[in-house]
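In this view, the complex is presented without one of its protein chains, the others remaining in place.
Right after this comes subunit A.
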Amino acid sequence: MKILTTVKRVTDPDMKVKIKPDQTGVVTDGVEYKMNSFDEYGVEEAIKLKEAHGGEIVVVSVGPSAATKEIRTAMAMGADRGILVETDEDLDSDAVARVLAEVIRRESPDIVVMGKQAVDSDRNQTGQILASYLDYPQATFAYSLEVADGWATVGREVDGGTATKRVKLPAIITADLRLNEPRYASLPGIMKAKRKPLETLTPSDLGVDTANKVNVLLFEAPEEREAGEIVEDIDTLIDRLKNKAKVL
């Protein structure tokens, strides 16, 4: 079974985000980068699929040359080879999906498992757009995944509970945080990852025009909230909710 998974290099979500003074983006100086946490679930699930069914895991990233580190991390966890589609541009979800669609056409994997959203842009779009470009079925927000006889049975997180869906492979599966517990990249794994094959391409190698359809005009910090108040007792709390917040 050939499994394709994707990783995005994102700013460390544990760090405080600051907006650039010219409002063109967020400050990236001195910021740490890591693999998007939802992609960790995707990589882990890819490894579990390989453990159960055998085969090969290809890990793909669309991003700057430094994203090699995130690909190596996935390889250290257990992916077999990597593809970096190198670009320094900040692509919208549609452009990323166009690039990934081309990689997937070339690789023709049996299944694609990816994160449900990136924790930096928070868009939750790439997997779905990708499925439409490839005309693959999709199962988003997966909390469980079983593969048998060319079909995937996916437990999905939906509003109000869960739902189960069966999709014919190849399909796009996007991982939710309950899907699994991602393993650590072991130190021997990190050393072995250096010797695994990593191919670097550009969008133009793939013949993909990466012009964004969505243009970001400016970034603004969220409005600062008024300082809160610690109240003495329930009566004061109810008074404040009635007379100050006016929600009761």
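Operating definition for what follows: contacts are C-beta pairs under 8 Å (C-beta built on N, C-alpha and C of every residue); 3 or more make two chains touch, one makes a residue touch a chain; residues count from 1.
Quick note on the criterion: contacts and distances are computed from a predicted model.
Its UniProt record calls the unshown chain "Acyl-CoA dehydrogenase", which is the correct pick from "Quinol:cytochrome c oxidoreductase quinone-binding subunit 2", "Multicomponent Na+:H+ antiporter subunit A", "Amicyanin" or "Acyl-CoA dehydrogenase". When the omitted chain is restored, the residue from A:T28, A:S186 or A:T236 that touches it is A:S186. Summary of contacts with the chain left out: across A:K20, A:H53, A:K194 or A:K242, the touching residue is A:K194. Within the set A:K8, A:K34 or A:K116, the residue that contacts the chain not displayed is A:K34.
Residue-level contact of subunit A with the missing chain is found at 34, 68-69, 72-73, 76, 184-191, 194.
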